[in-house]
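What you see is the complex with one protein chain gone and the rest in place.
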Amino acid sequence: MTEETTVKNLKIAYIGGGSRGWAWGLMSDLALERALSGQVALYDIDFAAAQANEVIGNHLQDHPDAVGRWRYEAVKTLPEALKGADFVIISILPGTFEEMRSDVHTPETYGVYQSVGDTVGPGGAVRALRSIPMFAEIAEAIRDHAPNAWVINYTNPMSVLTRTLYEVFPGIKAFGCCHEVFGTQELLTEMLQDMEGLTGVRRQDIEVNVLGINHFTWLDRASYRGTDLFPIYRAFAEKYAEEGFSAHGQKDHWMNNSFTSANRIHFDLFRRFGLIAAAGDRHLAEFMPNTWYLRSPEHVKQWKFGLTTVAWRIDNLMKLHERSRRLVAGEESFSLKSSGEEGIAMLRSLTGASAPMITNVNLPNRGQMASLPLNAVVETNAVFGADSVQPVLAGSLPEDINNLVTRHVYNQEAILKAAIRKDRDLAFRAFLNDPLLSGLTPDQAEELFATMLNNTKAYLPGWKL
Amino acid sequence: MTEETTVKNLKIAYIGGGSRGWAWGLMSDLALERALSGQVALYDIDFAAAQANEVIGNHLQDHPDAVGRWRYEAVKTLPEALKGADFVIISILPGTFEEMRSDVHTPETYGVYQSVGDTVGPGGAVRALRSIPMFAEIAEAIRDHAPNAWVINYTNPMSVLTRTLYEVFPGIKAFGCCHEVFGTQELLTEMLQDMEGLTGVRRQDIEVNVLGINHFTWLDRASYRGTDLFPIYRAFAEKYAEEGFSAHGQKDHWMNNSFTSANRIHFDLFRRFGLIAAAGDRHLAEFMPNTWYLRSPEHVKQWKFGLTTVAWRIDNLMKLHERSRRLVAGEESFSLKSSGEEGIAMLRSLTGASAPMITNVNLPNRGQMASLPLNAVVETNAVFGADSVQPVLAGSLPEDINNLVTRHVYNQEAILKAAIRKDRDLAFRAFLNDPLLSGLTPDQAEELFATMLNNTKAYLPGWKL
Amino acid sequence: MTEETTVKNLKIAYIGGGSRGWAWGLMSDLALERALSGQVALYDIDFAAAQANEVIGNHLQDHPDAVGRWRYEAVKTLPEALKGADFVIISILPGTFEEMRSDVHTPETYGVYQSVGDTVGPGGAVRALRSIPMFAEIAEAIRDHAPNAWVINYTNPMSVLTRTLYEVFPGIKAFGCCHEVFGTQELLTEMLQDMEGLTGVRRQDIEVNVLGINHFTWLDRASYRGTDLFPIYRAFAEKYAEEGFSAHGQKDHWMNNSFTSANRIHFDLFRRFGLIAAAGDRHLAEFMPNTWYLRSPEHVKQWKFGLTTVAWRIDNLMKLHERSRRLVAGEESFSLKSSGEEGIAMLRSLTGASAPMITNVNLPNRGQMASLPLNAVVETNAVFGADSVQPVLAGSLPEDINNLVTRHVYNQEAILKAAIRKDRDLAFRAFLNDPLLSGLTPDQAEELFATMLNNTKAYLPGWKL
Partner (left out) sequence: MTEETTVKNLKIAYIGGGSRGWAWGLMSDLALERALSGQVALYDIDFAAAQANEVIGNHLQDHPDAVGRWRYEAVKTLPEALKGADFVIISILPGTFEEMRSDVHTPETYGVYQSVGDTVGPGGAVRALRSIPMFAEIAEAIRDHAPNAWVINYTNPMSVLTRTLYEVFPGIKAFGCCHEVFGTQELLTEMLQDMEGLTGVRRQDIEVNVLGINHFTWLDRASYRGTDLFPIYRAFAEKYAEEGFSAHGQKDHWMNNSFTSANRIHFDLFRRFGLIAAAGDRHLAEFMPNTWYLRSPEHVKQWKFGLTTVAWRIDNLMKLHERSRRLVAGEESFSLKSSGEEGIAMLRSLTGASAPMITNVNLPNRGQMASLPLNAVVETNAVFGADSVQPVLAGSLPEDINNLVTRHVYNQEAILKAAIRKDRDLAFRAFLNDPLLSGLTPDQAEELFATMLNNTKAYLPGWKL
């Protein structure tokens, strides 16, 4: 034991460590963190990509602003990555952009539009069916090689994939992290500037109570230094209901920067339901019936948000490939800045390097949300302490919102069971029950489902399609 | 104490006692019952109708087949009816046929068709809003005048109205009775004849496990003398999937006799979900999205069931008025026969005149259905004993069916709260979330809701419409 | 499928099938049962005893009163017994009378007296530690060889042993049966004769609601043909509080015939707590602190019940051995009469040969007793139907009684965990917390525990003692 609060010799296993984007953000955050040091094992089914990140990460040792000491190593197997790990980060792309193209764009043939297509809706359902076996495999590997490690999942669909980890290895210490609630906190800081002329408010100082599931989270309480923000938000939502309001905070986030919205859905949901929805408009739209916000591309434009195209993603990937090459070659270097994620802060609290912190997180429901089924993965605030994550009792959503959320919870439970059993019929019943498909007849939905499954069949071994 | 098992001097308070139909069925059943005797207080907002039934009921004393001794009396006030009552029967028509006409037919303007319109769907929602205050008043009267009486509710929408009784008077001893499950048991007896050549099987000998909510109940187990009926039903459903099968049992029921179906929805649901739905097709159709069975009148015909018209009900009422006149005048008399309801058998068990019986019933969820919210009114089997009704632990529905049921449960919870608080916005959100309306935009649904509320405004005192 | 309700070709596996007593009672009951027939595989670690019972059982084919057709066969292994079994009966003696002697009489050295010593108290705790591994082995064998069989456990300590079956094989269809509640129902029929002059009332016609755990069950409702028996019982308890009252029904029961009581504990508990305790006085006494009823042999005499001695049991066993010899040799034959157990009636309902029946039974708590921990084995009424046992929702015990019961529930949970983990420390903490030991210091209790464990060490393989 030492009075020194620096924690040395940590081992992080990064599954999906060849990533261009998340991996670089993590490297940047680690380089800026003085209290922690150790090694990062990079595992990826694309080993070359992991090797590139090994080079890029180790370059950071020489960066003038880097204060954290981390050694990166690409490894060829999952057990090798996991052995001795204190933390496991999972951030993978399940399948390729070809499968994602099907997820997002095939339903358009039936008039079903999706703004993201990776959480719920037909795209989210099929992505889940494809990803769950991958996560089952990861969970087994963690059980066998790193049962005491803390596991941080960043992969979508986050709720059902984090749920999969617990289903396969009930003793796992896993949680899912997402920055969408932060975006709403930032919107509230912009609101304070716009409505109250208050500048310089930090997102972290907006106290909120978080309820719901990932990408469909709600706030029933928000305050700043003791001032209730709901009355201000009410006026704010009225003011910008038609015109919309674009938060500066969101614009700058690397992941969202071409994906901004004018928050009209935020405002519409507040005016209808009275609680603050706490995810981006693009995500929120997909949880509601398709008659609400996603009727057609024109309708989407009226609501002032964008439909992501996979074409854009592919194009963007090309740019990232080129940037990776330059980073490896030393032709370009990072300008270190915080990613805005809270992963590193969580690591500090989990290792005891910092005092406990409170933030929102995705965890199995053990009672923190009284109105949702036990064991489903829900998103609420939690206290991160030394080797400990404890959700706070968040209470319940009102009946009407709870109904909307519960529908997705049970759909995801059915999808999980269907994926594990390779039960096509059950999977279809969950698919069919998604609100975005409520305009299709069962026969139309069946056709669509068959097509989408066929497009992703490379990732459905053992299924009778 | 006596060894005699006849129970004398019972008092039954009949709320809605001017009814032409249910009341006569009850009179008939009571006249045929040797073990019980006493008086029936008939209360109705139409006092003349209650008076007519007083005459009709007392005529039965002279009927040659009548073995039960019952005295009928029309009373002018609810307290008078309730005072000293051992049992309270509630079977009322909430509003008139004009309101019912709006419930059933106004949504057709928006392409929304309903086969009954009294349980869920836009008609069920508005009927609930109208009826809940009536049941709140009844519950208060029972609390004040007959707190220890057993209360049997026959009125639709049964789940939410029975729920209302408990919400207002938590100590009430109330349950809701419905014969729809019996119809499915009868279908199974017909199946035994059709598929196995087995005749003479009584409905009561078909053992079933009942789960769900009223009119949307499911069987996950059915057997006859130890033989599992599921494999036979699977073959039966395949055999008649297209053509349909009409049960004789249903045809003869007085309430349903112009309302038969060919059970194609029964078969379709079984083939999709693997459990036996246990209500008539006309009810089941209304719980599913409108793309399934109620797309259009033509679509309904293909599914071989009927859309009830209120015109028929009005026409039928004329005939019942005339029959009432003749019965009062002694120009016609009952041919006493059992109504097929189990109300009297329940009375026997509740008074200790018979051994305990097991039947399905609607009660607040105290854990009998693990997958549905506590306190919501659910339908399962229960044991009726002396002064006691105890649900059996029915288990859970599978995730996919549970999801369909839960959606209606929370909708009804929201409607109850909205009716009590006179909260139009909350009521609309529940209305909008009904699966039959999933094809409408929020704006269309708002127009429809406004029209329907306006049509029933006489029964919404204190609301801001 | 057949209209015939006789169920043929059943296979019953009887574990402990060499028993002299229970086995003969079962043979007798089966011989008297017309609706069922088949074979009984007798398995016992004393194979010779099983062989004797094979002979005795098969003799019954020739008995003039025997209507059931059953073939008995002693088998040498558990898998052989289980293979193809429809029902498994478990009625074993865990250890020998030497271990039982220690269970019952060793604590007397410390002034701790037990009237039975097989359920709770120091004797029950040690008997559980010894038996749980046996039941774990049985559960594994059932999982592997007869996973769909219904399993009826008659062995004490019943709650924790039935709990063990579920802990080891969660999918088991097991329940525990006990006749103690029947004894209280019989006491109520005798009360009706004594207080009301009512003769000929059958035990089965006394309706009761049963709550609690085996041998510490309570009735919060009891009626006969609709008459509430509580006021009568109150007068009855007052009348016989000092003098006691001996039920004829109990006296004649083959198992209890030298073990009668005067029901003074029944009356005392009723006068103190207001509910009817529903097990024999000898059992009830052991669940209460030792200052209540078991202070000393003299104190026990005042309360008018008996302390069973193991010497009596050994002596009785000698007589049973001799009777077995005579039965095998054909020197004596059964006079067939019902044992008073309900096992056969349960078999009839479970096979569909009879209509569903309602009786009390020990099952894991799935919500049937709201106030006790989930999964603990509790005793309530249940509905036995075709291939189905469903507990009824029994409600809750009042706080004060619930407290007494909960203490034993958690003690048994701790004993189960200790037995499975071979955790002597945890076992001791549960032992020490038994109310019968509340007069000992921790050091005294430790000495006693060490001695008792040592006496039973042959049945504690792998323990560090």
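Residue numbering begins at 1 within each chain, and the chains themselves are lettered A, B and C in the order written.
Please note the rule applied: contacts are C-beta pairs under 8 Å (C-beta built on N, C-alpha and C of every residue); 3 or more make two chains touch, one makes a residue touch a chain.
All values reported here derive from a predicted model rather than from experimental measurement.
Considering the intact complex, the chain excluded from display touches A, C. When the omitted chain is restored, the residue from A:104, A:394 or A:448 that touches it is A:394.
Within the complete assembly, C:407 is the residue of C:234, C:313, C:407 or C:422 that touches the hidden chain. In the complete complex, the residue from A:48, A:320 or A:386 that touches the missing chain is A:386.
Where chain C meets the missing chain, the touching residues are 272-273, 289, 291-292, 295, 371, 373, 398-400, 402-404, 406-407, 410-411, 413-414, 417, 425-426, 429-430, 433, 435, 438-442.
Not every partner is drawn; the one left out touches chain A at residues 1, 3, 5, 7, 192, 196, 198, 205, 207, 209, 221, 223-228, 232, 351-353, 355-356, 358, 366-368, 370, 381-383, 385-388, 390-394.
Assume only the chains that are shown with their structure count from here on.
Here chain B and chain C face each other with the same set of residues for the most part; over half of the interface numbers are shared between them.
One finds 55 Å separating the Cα centroids of chain A and chain C. Not a single residue in chain C touches at least two other chains.
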